[in-house]
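Heads up, one of the protein chains got dropped from this complex, but the rest are sitting where they should.
Chain IDs A and B follow the sequence of writing; residue 1 opens each chain.
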């Protein structure tokens, strides 16, 4: 009995040690929050277009009744990594045949318009979320974030951070292909 | 040139540590006196070389030597000199060097001052200490070299985080490290005792001063960190149950248990395996803290450079040291002979309860801190465990502890006279209830828990004072006689009284500032008036002010009470161009009754901002300074105990007490 109790601290330490070892996995990001939206219907929202842009606004209804999955990207002109991501997304749209919708998050319309004029506009639709409330509906913790939504309006995948860099692009491409959102996948 | 000297000195220290790891302990098993004595030289050599390395790094900061990468990353030519110096320990590499320095200091301390420790025990202890040093020195040299050069050297550094450019925070790491790294030597003593297979009262006597020294320093370090957070971070809070705060708090909790458990081992030759286990666990928690802070495992406001690779190395160190020592404990502890007997109502029993409560509290904090990690590993879900959990679990335990703290000093060793005990404390208990009831009647609002806590603090304070009064027979004999008795009481006894009273004071500070805090938040332009806690405050506007490495908006607040001018406060919002960050410098008026705590901020709404208004926040925190005062009392109490002559005397010896009734000596 004495032996057993004397051995308990050691056993506890080993168990904790196992968890620590697991926790050190370099792919693990302690700051990343899992999304509650996965496998759930996309949240209800209805956003006006960005004033000064011809691109139409975005609402939940646009995400339902599509023949293949679409991508919703939350971006802003004041978001530095979004610039680099823009090129990647454009490539997916132009060469891969991805359908891209955007939510312009807390962005002054003039700034957003200028940004898109400078970089190009790959978005089919863009909703202007000035207050950030729609961002909350999507469980947004930062910008950029990108979602893959299937034809029926169910959220399949969320990517946190810019889709930039070989690992990120690879991961996102895989997700797109799996969802069937990339008809010309081979052309990428 | 100096950085290279520093680097070389570290390598030499490592070499010495390697020698010290092997020779003395081998000498102890073989009875080779020369080998055992070698620990003396190697320990002192180690501390010298590590000190040289530390000095070399400090010199690089003072001279703003931007060829050293560590200086580039953590300093800037415009930084005030004090913070350049503090930059030495402001980074992962630098603070690790500080860690190693303190390891070496404690090792050398035992080598130098431990003349009353038997050669074998000393040799084994120093060897174990050297094992730890080897682990950390190799970690430093292989993965975190502070003396790495950068070429070509940049024109200037990247500036230290402006939040850290603060006196309180500059001193926080050295004090904290002296504390929880100091427990390393107690750990070494414990492992040595396990290896030897023997724990006796003399062992507990040797260990006590080192435990006390580490504990005092840790108390001061935590209090300082808390105080800094209070005045710097801007919302008047002083504890957030952040993981990194928790990992410094856990060694303190167990260290307190260790301190008390060692007393029992010393006086009654009991609790031996408890004390050994506590000694091992306290330092293990320190190691755990080091691991968590530097490995990127948990999200925290505090975390250093996050690097899973380094984390793996440290985890390895942990596996060897914690795993090894606990395995040794599991093997050897059951063989230790059980000690003195005692009845369920006795000082030993009281201290046993004390240990158990502190251990339960530590376990709770540990589990709560690590639970998000554990759950994520098991299910992949992410949750948060924050102040609501910790407060709900921890506070009741502390209230229970406080009851026993008041009771403990009244109990005699081995067997306490229950009737006499009740007699002595009855008065105190009633007084405490009266105090709490008075508070209930006089104060308005506040949660019921606050009143329970007031009852607890009052009980503790009155019981502690009563015990002291009984000891010197206050009001029973002449004042002169009482004074004589007080002078003749061992210092450790005064230390206990002061420390326990300090806890009561600390509690009052916590209760007052959380339970009865008041707050006013307004948009303020010149002429805006705010009333809070009886003060009338007028905002007179804000002006731009230039500092050494920052630009600030400084607000002027005129504080009056009943028409009379009380003071003028100047809260600031500082912008540091090089680091590109901001800090809030709150302006606080402190009195014993409470703090008037003010800060300004730029309004979030552009509309309001463009209209020239500021967000003005004013808090009134009653009794908050009692927290710091209570902490100081704890530190003084500990220092008093440390200075007790009996701790420096050789073999345990009997000193004659002035004739008195059998009141337990401390």
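Just so it is clear, a contact is a pair of C-beta atoms (placed from the backbone, for glycine too) under 8 Å apart; a residue touches a chain by one contact, two chains touch by 3 or more.
Just so we're on the same page, contacts and distances are computed from a predicted model.
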{"item": "Name of the absent chain as recorded in UniProt (options \"Sporulation protein YqfC\", \"Cytochrome c-type biogenesis protein\", \"Zinc protease\" or \"CDGSH iron-sulfur domain-containing protein\")", "value": "\"Cytochrome c-type biogenesis protein\""}
{"item": "Given B:80, B:154 or B:387, the one touching the chain that is not displayed", "value": "B:387"}
{"item": "Contact with the hidden chain (one of B:5, B:78, B:163 or B:532)", "value": "B:163"}
{"item": "Touch with the omitted chain, as defined above, among B:33, B:521 or B:551", "value": "B:521"}
{"item": "For chain A, residues in touch with the removed chain", "value": "26, 29, 31, 33-36, 43, 76, 78-82, 106, 131-133, 135-144, 161-162, 164-165, 168"}
{"item": "Footprint left on chain B by the chain that the document does not show", "value": "163, 232-237, 240, 242-243, 267, 299-301, 303, 306, 338, 341-344, 349, 352-353, 356-357, 359-360, 363-364, 367-368, 371, 375, 379, 381-389, 393-394, 397, 412, 490, 519, 521-523, 581-584, 586, 599, 601, 603-605, 608, 615, 617, 619, 646, 652-657, 659, 662, 665"}
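Definition applied: only the chains that are shown with their structure count from here on.
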{"item": "Distance from chain B to chain A - Cα centre to Cα centre, in angstrom", "value": "43"}
{"item": "Complex contact set, residues of chain A against chain B", "value": "2-3, 6-7, 9-10, 13-14, 16-17, 19-26, 30-34"}
{"item": "In the complex with chain A, residue positions of chain B that touch it", "value": "273, 277, 280-281, 284, 291, 295-299, 308-309, 311-312, 315, 318-319, 322-323, 326-327, 329-330, 333-334, 370, 373-374, 377, 380-382"}
